[in-house]
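In what follows, a structure is listed as structure tokens, so that the remarks can point back to it.
In this view, the complex is presented without one of its protein chains, the others remaining in place.
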Amino acid sequence: MKLFRKSPWIIHYDGASCNGCDIEVLACLTPRYDVERLGIINTGNPKHADILLITGYINEQSQPVVRTIYEQMPDPKVVVAVGICASSGGIFRDCYNTKGGVDSTIPVDVYVPGCAARPESIIDGVVQALDILERKRAEMKARRRAKAPAPVTAPAAEVAPS
Amino acid sequence: MHLPLFLIFFPLALAGLLAVVGGSATARSALAKIGSGVVAAGALALYWTTLHRDAQFFALNESGLSPAILGVEILVTIVMLTIALRGRQVLITLLVLAQAALMGMVEFGGHAHPRVAAPLFVDSFSVIMALIIGVVGGLIVWHAVGYMPHYHHHESAVADRQRSFFASIFLFLGAMFALVFANHLGWLFLAWEVTTLCSYLLIGYSRTPEAVRNAFLALRLNLIGGVAFAGAILYLVRTGGSLALNEIIASGQGAVLIPVALICFAGLTKAAQMPFSSWLLGAMVAPSPVSALLHSSTMVKAGVYVFVRFAPILQNTTVGFIFALVGATTFLFASCIAISQSNAKRVLAYSTIANLGLIVTCASVGNAQAVWAAILLIIFHAVAKALLFLAVGSAEHSIGSRDIEDMEGLISRRPKTALAILIGIAGMFLAPFGMLVSKWAAIEALMKSNPLLPVAVAFGSSATLFFWSKWMGKILSTVKGPPPSHGPVSMQEKNAMFFLSALTVGLCAIWPYISSASVKPFLIAHYGTFVEFNRATILIMSIMLALIAALPLSLLYKGDDKLRITTPYLGGANVLERDLFTPSIGLTKPVAIRNYYLTEFFGERRLSRVGYGASLALLVVLTVVVST
Amino acid sequence: MNAPTQTYFEITPDQLLEAVRSQQLAGSRLVQICCSRLAHFEVLYSFSRPGVIEHLRICLPDNTTPLPSISLIYGGSFAYENEIHDLYGLTFTGLNVDYQGHFFRTTIPAPMAVPAAPPAVPGAKPPAKPQPPKENP
Amino acid sequence: MKQKPLTMTRVALGSLLRRPATVPYPAERKPVYIATRGHISIEEEKCNLCLICDKRCPTGAIRVDRTGKTWAIDRLRCIQCNHCVDVCPRKCLAMENSYTTPMQMKRIDVVPVPFTPPQPKPKPPTPAAPPPSDLPSKPAEPASGDGSHDHTTNSPTD
Amino acid sequence: MANRTVIPFGPQHPVLPEPIHLDLVIEDEHVVEAIPSFGFIHRGLEKLVEKKDFTEFAFIAERICGICSYIHGMGYCQAVETVMGIEIPERAKWLRTMWSELSRIHSHMMWLGLLADAFGFENLFMACWRLREGILDVIEETSGGRVIFGAAKVGGCRRDVPDDLLARIPAQLKAVEDELRAVTNVFRDDFSVRQRLCGVGQLSKQDAYDLGAVGPMLRASGVALDSRLDGYAAYDKIQVEPIVETAGDCWARTMVRIREIYQSFEILRQVIPNVPPGPVDMKITGSPKGEFFARLEQPRGEVIYYVKGNGTKFLDRFRVRTPTFANIPPLLKMLQGCQLADVPVIVLTIDPCISCAER
Partner (left out) sequence: MNLTHRILAGFLFIALAPILAGLLAGLDRIVSARMQGRIGPPLLQPFYDLFKLFQKERIAVNRSGHFFLLGYLLFTIIAGVEFFTGGDLLITIFALALASVFFVLGAFAAGSPYSHIGAERELIQIMASEPMLLMVAMGFYVATGSFQIGAIYAQPTPLIATLPGMFLGLIYILTIKLRKSPFDLSTSHHAHQEIVKGITTEFAGPYLAIIELAHWYETVLLLGLLYLFFAPWPLLAIAALIVVYFLEILADNTNARLYWQWVLRASWTFTAIVGAGNLIILHYINRGGTP
């Protein structure tokens, strides 16, 4: 059974967003969108989460935090960058304190465009993430069977794309 | 016949010997080691020879011995008086004088001096007590041999008076044996006074102002009980009653209720029941073996010993019920107060007070099942508490603190000591360990009396669960790497802790046997009934025990390459090492984890006041009841 | 519009505490403290009471001269002062809550003290003396 | 003040009895408004590669290539501010009210533009319509941190 | 130090939707010391004025924050307009007022939900956010965005709202308002809510004023201060009374915000039917030169925009002092001696908006 499809638990971290995407992520949980229909719970604890939703770009101070959260999530895990800021740094990419999108710090699996990303888009993004979760789960199993060492979970740190 | 006498006089003789040659460390430790071994062996031998036998009474030539007894009595009084006068303790002086006056009236008051045909006796309960004194006491002395040099190493300001220390300890052991073998109330009282004296000497061992103060406190409060005891003897003599324990118990409730109440009152002081509990807390200044020996496993048990002895008298009387209430109050409040304590020895002290309270409650209720519970409580408590005191003492030497908070991660710093503490704690409150078995029985037995008592037990034991668990948690929690620990633990300490740990666990397995071999005869003798423990319950308890024993095996499974070790959750603010985080100001800061002490609810001062008030009120009611 | 009147007062650093104290006596509230990087550094203290907004302007040639903190008069001023310290490198003495340069942990120290990029504004004069951003202590 | 009892119980039971407010999204969706800003689309036939949208886009999401004759947009940069639509002189850009779907790879949508600059005039192409007067015809290039664009259609980042 | 626990609270923390961090020193569960730290969202967008011209900067101003986005855009434009001496068309003023109030309602309703979440009242959170969607619908229909309005521009508004739509809005709002009553009654009357709010995080009138608290924080401590009385946009033509409570605790702040929601509905009832016809924007010529301090009322209180132009398209300095920033010192004061369980509640009752505070 594809269990990860049915029970993806999320954690949301606000890298350095303007709050616009943030409150849209929260809005997903509320009655109008109610993502619990899809088995999604906002755990608030990286150790319980499968999907990391990050809004906002990364700055000096949030970088180690994002890394820690990512590191503390058990495999399989998926990162969804929500909003333009998280995807590319958006309108703030020229600021002195930005390090760029989330992919400057950890590998991103799904980019959700929109400024602010709409709840519908966020749901779409999470749904895409579900397939990736299943895939990663399968890879994990294969690895375990092959007794291969787990790949280093910490991302190749300073790979700044674009 | 010979064994009890041997058990009484051997330690006394050894005490004398130690007083003479104890100045030399080698001689002292050799004598103490031999002494502890002999005492333990003697107690075991006594057990073996009395197994499945009825109570034996030893007819001695009492009138021949009485001058000697009287002489010792006078000697004790003089010693106490000297102590009181030298310490300028007015109240103590008055109490000693009052006691002397009462006893003088007994001896010289012109009454027919009651004869006790058999001043000594042994029954299965005395044997149980003797086992505790001999085996647990012996182990504690063994521990002390290794412990005391370390103690002096740590407390360099304290003058080394180990000679008198070990002498007092053996004096105490002798007195204690005498106490449990005495059938003659006068003899019992003498032994009682000697233990009080030893307690005074040992509490004040370090001679610091605090120790001296607390030693006097102990003396004072215990003497209040002593006066009551003497009063009881006088009452018996005046009313022409017997001074033989067995005859008093046999004489039925109506006749002897007043003296029994007085003796039990003395028992309250000795067992540090509220409102007299403060001395036991003060006694914690003494070295740990003293706390273990006198203030948890043996001497304070003398207090509850008289309760158990007189349980048939107290049964179903208002007096008994009031005593039960005092015990229940003590159990409830002492358990609650323990929550607010972070000093390990104070926690142990409060827990001791609480458990003695529970025993008092059971014994005062006095039905067969309750007494069964009381005796088992005495056994389990003596073993587990002794273990805890000794282990805390050793831990204190290795980490330099007796604060629970400093025991953080002891499991990785001092695994064996930590394990001993954990076993001791588990023995105190977890199923299927002993204390819980007896609590189980206690609740059922108390239900038959008055629901107020088990209600207090229910609340109190919930409180015990809180402080024990958090202590265990502290030992198990590993936040930081092990900070350096001081001094090694001596061989003797290790032995003692190992045996006591084994005993704590072993008792859980063999208590059904103890129950039927030793407790049953006692109950049959006094009540004619014995409630068998439900077999299914024993079975499930054994299963639980086996599982607990088996669970640590899962820790052996180390070949767990699938487990990824990661940092704890710190809101994402982790910095490299596991206990550091990025603070608001500065670069790194360590997390600190401390237990809860819930002082706003369980604050010592507030609850003590309530507890003292309640128990005092109960004692006032008792006085009214007794005098009408 | 019944907008309050706004007045600007130019003061020197040593007049600051006195001026602020008289604002407090007048019953004003501290509205904000703002630092600007122009050719010089400019610190603007704004106070308000009903119907009035008053600004105290201090011009500083560079960001090396420390300013006295007004946090003993207006307890809330530490937030602004720490912020200015971290963004402009200006030091304030006598802060009641001192973040020691950890208020905003920026990628580069004192980023706002860097003058505007000259080619961006054809009309803007380049700053008289480009001041190297001060390191956080 | 008098407190009404059970205020929350009423709300909770009320909700229990009412139909849920949920619009079960992937299955069903709330209609979008005409005004909703979703994504930018282009009528490439109209575009004359005048570069204004490229220059004025606040995030630099649009890249117009006059030699390669393409109009490209990085939808992960576009903040749907509608500015390009406002400034496009040919009114060939439009803000649709549907959103870009999330993507797993960064990509840039490149649209070939059929526009051929009028041959006779060698001048740089001037927009047919005059630019809005509040804007200078030659906007100053904002000094941007990195104005470089990825012109690959697919730039894998994972 | 004996029995004190030191823990980091945040930056990632489920009850704080935004990253802020507190060094908490607690004893049992009493907070002995709490020092907040900032900078997780600091972008430094004020410096972007050097790179974006003053018209484009409106987009950035709107993205200072996604909650109070509209007023940011509008406040920035208002400041620039004043510097440039522009009087915007009347219809634009009224539309700005309408959007401001819509933004206030959505912000306060959102906050009510978050507050409920902070004291573990999931259902109440859901109830608030369910109703908030009704407001967001109105916002989206009129401005095109749910949270980022994108409707402010120097010289007026970027889009007009058709009259038929304007005529429809009051009914939509009325429906939300009616349902909201039941929910706000819970905040007012529910036992457990009052347990968690009454007497918690008390801030005296004097402290609030001295420490520079603004907005509902200040008004809940008994100071009647509301920048809308300054009469910007169309506020000079409508009735606004500052809403004041005196208790100064979390409950008072909640009440202030709740009453402000209804006040905003009331204002909208005055505004929407009275939006005058006419253009919504005007041509801008030239560049700003000079400086101005604009003061507006955000949902969280008084916000300051300082604009200094030098006659070019690029401003010399843009500065925004947001209400959250001003409310930080009082927050520190309130956190002392509270319960651990109160920490999120107290933090939330200043209605923290970190992206606003750190910019």
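Each chain gets a letter, A, B, C, D and E, in the order it is written, and its residues are counted from 1.
By our rule, a residue touches a chain if its C-beta (ideal position, glycine included) is under 8 Å from a C-beta of that chain, and two chains touch if they have at least 3 such contacts.
Note that the structure is a prediction, hence the values are computed from the model and not measured.
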item: Residue, one of E:His13, E:His108 or E:Arg319, that touches the chain absent here; value: E:His13
item: Residue of B:Ala32, B:Ala244, B:Val285 or B:Ala463 touching the missing chain in the full complex; value: B:Ala463
item: Absent-chain contact - pick from E:Pro89, E:Gly120 or E:Pro242; value: E:Gly120
item: Sole contact to the chain not displayed, among E:Gln195, E:Thr246 or E:Gln336; value: E:Gln195
item: Contacts of chain B with the absent chain, listed as residue ranges; value: 409, 430-432, 436, 440, 443-444, 447, 450-452, 454-455, 457-459, 461-463, 465-466, 469-470, 472-474, 476-479, 534, 536-537, 540-541, 543-544, 547-548, 551-552, 554-555, 558, 560, 562-571, 578-579, 591, 593, 595-596, 598, 600-601
item: For chain D, residues in touch with the removed chain; value: 6, 8-9, 11-13, 15-16, 18, 20-22, 24
item: Residue ranges of chain E at the interface with the undisplayed chain; value: 5-8, 13-15, 29, 116-127, 130, 190, 192-193, 195-196, 339-341, 343-344
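The rule is simple: only the chains that are shown with their structure count from here on.
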item: Required minimum of steps from chain B to chain D, each step between chains that touch; value: 2
item: Computed distance of Cα centres, chain D from chain C, in Å; value: 39
item: Set of chain C residues in contact with two or more other chains; value: 99, 102, 104-106, 111, 117, 120, 122
item: Junction residues of chain A, two or more chains touched; value: 13, 31-32, 45-46, 59-61, 65, 69, 90-91, 94, 96-97, 115, 118
item: Sites on chain A touched by chain D in the complex; value: 31-34, 37, 80, 84, 87-88, 90-91, 93-94, 101, 103, 107-115, 118-121, 123-125, 127-128, 132, 161-162
item: Chain A - residues contacting chain B, complex; value: 13, 45-47, 64-66, 68-69, 71-72, 74, 144, 150, 153
item: Of chain E, residues touching chain D in the complex; value: 50-53, 55-56, 59-60, 63, 123-124, 127, 130, 133, 140-145, 148, 150, 158-159, 182-183, 185-186, 188-190, 194, 283-285, 313
